[in-house]
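Below is one structure. I have some questions about it.
Missing here is one protein chain; the remaining ones are kept as they sit in the complex.
As written, the chain order gives the labels A and B, with residue 1 at the start of each chain.
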Amino acid sequence: MDWTILIYKTIFLFIILFVTLLVAMYSTYGERKVAAFMQDRRGPNRAGPFGLFQPLADGVKMFMKEEIIPLTANKKLFILGPSIAMTTALLTGVVIPWGATLKIGGREFSMQIADLNIGILYVFAMVSIGVYGIMIGGWASNNKYALYGAIRAASQMISYELAMGMSIVALILTTGSLSLHEIVEQQQGMHWNIFYQPLGFLIFLTCAFAETNRAPFDLPECETELIGGYHTEYSSMKLGFYLFAEYINMFVSSAVIATLYFGGYNMPFIDQLGLSPNTVTLLGTAFFFLKIFGMIFLFMWIRWTLPRFRYDQLMNLGWKGLIPLAIFNIFVTGVYYFFTELT
Amino acid sequence: MIFLFYMLSAIMIISALLVVFSKNPVNSVIYLIVCFLAMAGHYILLNAQFLAVVHIIVYTGAIMVLFLFVIMLLNLNKAIIPQKSRVTRISAVITGGIFFLVLLAATRQTFEIHARYPFRGDIGLVSEVGNTLFHEFLLPFEMSSVLFISAMVGAIMFGKKDA
Partner (left out) sequence: MKLLTTRSKVVSDKKMTFLERIYIPAILKGMYITIRHFFGKKATISYPEQKREFSQVYRGQHVLKRDDQGRERCTACGLCAVACPAEAITMIAAERKPGEEHLYREEKYAAVYEINMLRCIFCGDCEEACPKDAIFLTDRIVASDYKRKPFIYGKDILVEPVDPDKRIDISARQTESVLKFKQDKRFAHNK
């Protein structure tokens, strides 16, 4: 075992964890600011300059609140729910290539924790386990609204996972690899996959909204119908975990979208500047984060623009709209590659 | 490695037993999920990453969600479960025992198969699985995918009928 690699990976893991939590924390702040700005308000601006300490204040508030476990709830599962939601949300960041390689002292350090050759599928696996956090928590609360939320979450996740998977199949046809690292490397220059798979991107984006339970697909937790849905009975930091997991999911899915469709850490025209490789790598990572923040902003923008779907509309869109569209997309991509490979 | 193997096996066996013995059906489902995850761990130990992840996506992520979904909707509690008669119980034990014997016999057969196909480290990787599926087993693979597509189209048609 190479100890330097092990130590590097451990440190890098903690950095990623820290950055993920930090971004998720400030996404809550960003969300409130964006919402406020779009509604002609100012948003949080009292805690610190421009309200920048608001997430800290919210965190303290969450910790200080009284911890309530309902008497009729299934206690073990009630605690298990938010834990699963948080864990799976954090686990996804492992396979995302945050940057190219750094060269320090003649050694190469990859800015990716694990380059699995099935990277995309790993993301899918984590997303599909993530639904258990919501389902178990909603069921264990022993509350009809929470149960409704849980059931809605389950059926929504399953329905949209299909279309998401199929939009990815078309993407894989163009890339020929499941490894996120290779997919990013193929998109060097301006060969971003969004130009080759615009329809697939739209389907993937819609499904990503649905998978992260964001508006207009936030039916599992809609306040007006289900008084909070699956986290109706939750309080204190358990509620905080659920809310936080949602923001982490948003961050990670933004990162996945940026990786798959927007060239990841690739920056156009960077090679012509004649910078040292390490600078290029760091710039690429910064650019990657810029893309991620752009995607997060898009998530928020959509949320504060569109009203929530009705449940039958949601199911119609998923099963009768997106899935046939995704199959059509696979078909077109397949036919295209079939004929171009022949000649 | 061997320690991991024994740990995963222990988790699998214990959770599998708990699936059978726990009274609450929701708990059973959750133990089954744990069992499946441990099985995915076994796949990873065999360097079959593709199989592991697909196993998680398909079984843990989709099928068990549907199980849990149905069980949550059914709202099973003790009053609903009917008391089985003695004949049913005895016949159930016999059937189960026979099935166990079949499994045991099948497991014994695997030693021969092991000898015929030596273990390759890359057997479970996505490229290997793809090559095998699309060369050796092309026809059955395509047949089953046509079956799946027709099932899906059928499901969508059922949905469209009401609308």
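Keep in mind that, in the parts below, contacts are C-beta pairs under 8 Å (C-beta built on N, C-alpha and C of every residue); 3 or more make two chains touch, one makes a residue touch a chain.
Model, not experiment: these values are computed from the prediction.
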Quick check: which displayed chains does the absent chain contact?
A
Hey, which of A:L21, A:M38 or A:M315 is the one touching the hidden chain?
A:M38
Chain A, residues in touch with the chain not shown (by the definition above):
34, 37-42, 45, 202, 301-302, 304-306
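Throughout what follows, only the chains that are shown with their structure count from here on.
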Mind listing the chain A positions that touch chain B in their complex?
74, 77, 80, 116-118, 121-122, 124-125, 127-129, 131-132, 135-136, 139, 147, 150-151, 154-155, 157-158, 161, 178, 316, 319-320, 323-324
Help me check something: in the complex, which residues belonging to chain B touch chain A?
26, 30, 33, 49-50, 53-54, 56-57, 60-62, 65-66, 68-69, 72-73, 125-127, 152, 155-156, 159-160, 163
